[in-house]
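Of the protein chains in this complex, one is absent; all others appear in place.
By letter and in written order, the chains are A and B; residue numbering begins at 1 in each of them.
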Amino acid sequence: MLRYVAHRLLASIPVLFLVTLISFGLMQLVPGDPAILIAGLQATPEEVERVRRQLGLDQPFHVQLFSWYAHLLRGDLGTSLLLGRDVLDVILERLPVSFSIALYALVLTVAVGLFAGIVAALRQNSLVDQLVMTVALLGVSLPNFWLALMLVVLFAVQLGWLPSGGYVDFREDFWGWLASATLPAVSLAMLQMGLLARITRSTMLEVLRQDYIRTARAKGLPARLVVGKHALKNVMIPVVTVLGIVTSLLLSGSVVIETIFSIPGIGSLLGSSILRRDYPVIQGGLLFVAAMLLVINLLVDLLYAWLDPRIRYGHGE
Amino acid sequence: MASEALSSPLDAVAAPPRRRFPTLRRLLRHKLFLVGAFLFSIVLVAALFADLLIQVDPNRISMRHKFRPPGSEWIFGTDNFGRSQWSRVVKGAQLSLAIGFGVVLLNALFGTLLGALAGYFRALDNLLMRIMDAFMAFPVILLAIGITAALGPGSINAVIALAAVYTPRTARIVRASVLVVREQAYVEAARAMGASNLRILLRHVLPNCTAPLIVQLTFIFAYSVLSEAVLSFLGLGAAPPTPTWGNIIAEGRLYIREAPWITLIPGLALAMTVLGLNLLGDGLRDVLDPRLKVQQ
Partner (left out) sequence: MTTSPAPVLSVQGLTTELRTERGRFNAVDGVSFDLWPGEVLGIVGESGCGKSMTALSILGLVPQPPGRVVAGRVLFEGRDLLQLPERELQRIRGAKIAMIFQEPMTSLNPVFTVGEQILETLRQHERLGRRAARDRAIELLAKVGIPSPAERLESYPHELSGGMRQRVMIAIALACNPKVLLADEPTTALDVTIQAQILDLLERLQAELGMAVVLITHDLGIVAEFAHRVLVMYAGRVIEEGPVEAIFEAPAHPYTRGLLESLPDPESDRERLQVIPGSVPQLGELGPGCRFAPRCALAGPACRQADPPLARAGARAVACFRAELATPPVERVA
């Protein structure tokens, strides 16, 4: 197990390095003179010059790269052009907000997706199965930002049950947070719920056909244990491996969803930085999210290894 | 021994008569595939014959007619500038599919190239795959946002960004197939007979990757259409008067209380396209490559 952890940690170092390189490279993609673009067309030559110096764009390429890493190592992701503040500070300040919504969506995804997938598999080809699979298919096909708008029309505008936007801090008012976070979390979770339900169902069907399930039944175990213990633990192994993808999709979705619901998280920060060309925020935000995902994927792999003894004892890859 | 008796009932069961186009036949018996084909072909027809289907210029402003609900006069209603929603949504279909198609094309080209290189040339494999991993470490939309934000908004840039984001995923699949195929006896044989690497790749290895590739590209088509809508919703697609579905939804959002149809209809069109493509992908996977599981 320790060897496996060490191996995974080592393997993620080059990837992390490349991730930082890609984030740096994004700035190089900006066509023409980025200083002019950033400062705006109405800017005076002095202002453009100031921006250029502030971003180090007057330096040769290798110096820029070197200073990018020098700053990174000190945990410095740059300064927001618009807010004039440290990018990492801004991100960390907004992290709990995004985190609370994403966690809510993740819990919904796993609870509903897993449950629906298992029920569908146990009642294969029944009406329930067909219903679950249809909803799951819609979940992976409906655009989440559009779904969010429709949910707002229905639950906020027509029925008035939930707020149409805004965010209440969970540390101040939990129920207020729950009300404000429900529509965002549901629209954010739809895609992953559908995905997880589909994967869980097909995995469950596969597992239920295995010989060891027949053995469990032949031992006289009740269905509760055959399914809830013997099948479930085997289903969890492949399901856990998609948790990384699920989280990645959640973070992808948070840009539009946070923007639509005016939630002051990292997603909406990125959303608003795009149009204002606040490149350091975009660059730093992307890097931060990718690094976070690498850590999450590492945790997922460890969970996977813990669930599957064949890997835990070093027989797997 | 009773040989005549042996060959009659048993053999008939063992070897069903061979038919032509077995794959096509199985696809045509796959109900959900047919539903997908139906949904997608509606959008495809709208896109191909957009100019015939549209009577009113999608950008013609007519303030007298603004906020007309869907009805006999305006099939899909009008928006805040009195523009025909029908014209805009149909034109949007054209743009969406063109963009999706562009992404799929670039993606097939580069994905196959990178995947084949990585799978076939051991020396390149590690480096290429680490780079792919790094690209895949970013959430899809976020990286696409980053790239389009850097390149500047616009349809072409959206295509480039989406192709860049999805290519590593395709490359992985091609690589995996190549790794399997290259060990196979007939490839060994070709190599032994002195065939060049390029020739082996083109003649033997790649044709065997087509099944997973087709399935993958169908799903990529679906994600691209969806992601492009997100990009243009965020203002990173074609500039506003251009009627992309994302643009229409973004504008309609402001009038969602008084004119919900502006948002509803392009969203339904988008959902229909993506649903159709997903069903096509599921069907193709079931028939062409049953071992593949549900993927991202």
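Basically, contacts are C-beta pairs under 8 Å (C-beta built on N, C-alpha and C of every residue); 3 or more make two chains touch, one makes a residue touch a chain.
These numbers come from a predicted model, not from an experiment.
If you put the hidden chain back, the residue from A:Arg52, A:Arg94 or A:His230 that touches it is A:His230.
Taking the complete complex into account, A:Gly220 is the one of A:Pro45, A:Gly160 or A:Gly220 that touches the chain left out.
For chain A, the residues touching the absent chain in the complete assembly are 209-212, 214-223, 225, 229-230, 233-234, 237, 307-310, 313, 315.
Assume only the chains that are shown with their structure count from here on.
The residues of chain B lying in touch with chain A in their complex are 130-131, 133-135, 137-143, 145-147, 149-152, 222, 226, 229-230, 233-236, 249, 253, 256-257, 260, 263-264, 266-267, 270-271, 274-275, 278-279, 293-294, 296.
The touching residues of chain A, when paired with chain B in their complex, are 14-15, 18-19, 21-23, 26-27, 29-31, 137-138, 140-143, 145-147, 149-150, 152-153, 157, 195, 198-199, 202-203, 238, 242, 245, 248-249, 251-253, 255-256, 259-260, 270-271, 273-275, 277, 279, 282-283, 285-286, 289-290, 293-294, 297.
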